[in-house]
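Here the complex is missing one protein chain, while the rest keep their positions.
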């Protein structure tokens, strides 16, 4: 089976869940702008801009909400 | 029955679920701006703009949340 | 009973559910700006603007999330 | 008991639920800007602006999601 | 025990729940900008701006969604 970047939403801990949410968020940019060089060129535009960093955090928050629910909030 | 672009929210894997979320997001643009040429002309405006790419990621995140819930988070 | 534009959130399929989410989204604009002529005049402002189209997609995504939950994700 | 503007989230129909979501959304503006005259002066700024109308629709969509869940999606 | 500003999410009514959502939203600004004078100076920037008032309403809508779920939608 071809390698999959998102085999599961299940993680061992909230911290891993957060990292997965970051990965999903970044993949959303990748799927919209596949060219790595363009993405790299755009980095200063968001990484050095307060409002852009806040907007990125919102995307991560939504994806983290999904991953947390998927893991029953790691309440084991 | 006419061909349907969204027969089901059920997918085999999170990765397929993510791809469906991207499809639903793109269809939202299509239903608002049906003209393919216009949509293509607009591509540089969002694909080469950090804030626009972040905003697209947010739409995908919300649709992915819906698809993930629809699939019981693939915890089968 | 006066004709109702939103008799139910139940639809036969995800595709119909998506169409209902679009209808609810458009009705939100109508309830805020009842004048059809004004709304029509504004169309180029959003239909030919990448960020506006993305913002519309986000509204549709939230309403689709509501309609999908209302239909048990059409898992029959 | 003093008159309450939000005695319940329960409504008879989705259409009434949508109207309640609009009411809750408008009340959020009122609680932040209590002065009716100021709010009226601001109306052209959002009612004749595509992006503002879309942003209003997003607030209504979130409140409608809450009201719909509160009513079990009117599935009776 | 030191005085807590958020002892519980439970309220007696939707209206009290809405007021709590407003309180939580305002506290988010306070925790990010603790200086009351600065916050007061910024008031005209959002209280007299349509888009800012809409954005505030969105934050209240998300917090109200949380409080409403916490109270079982006051369906008692």
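General observations
A, B, C, D and E label the chains in the order they appear, each numbered from 1.
In this text, a residue touches a chain if its C-beta (ideal position, glycine included) is under 8 Å from a C-beta of that chain, and two chains touch if they have at least 3 such contacts.
Owing to the predicted nature of the structure, the values given are computational and were not obtained by experimental measurement.
Here is the thing to keep in mind: the chain we left out touches A, E in the whole complex. Mapped onto chain E, contacts with the missing chain fall at residues 4-10, 24-25, 27-29, 31-33, 38, 42-43, 45-46, 49, 51-52, 55-56, 58-59, 62-63, 65-66, 69-70. Interface residues of chain A with the unshown chain, by the touch rule above, are 13-15, 18, 22, 46-51, 53-58, 60-62, 64-65, 68-69, 73-75.
Please note the rule applied: only the chains that are shown with their structure count from here on.
Comparing the CA-atom centres of all chains against that of chain E, the greatest distance is found for B. Taking the mean Cα position of each chain as its centre, A sits at the greatest distance from chain D. Chain A and chain D have Cα centroids lying 31 Å from one another. Looking at chain B, residues 46, 49, 51, 55-56, 58, 62, 65, 69 sit in touch with two or more other chains. Chain-to-chain contact here is organised linearly: an open path runs through the chains from one end to the other.
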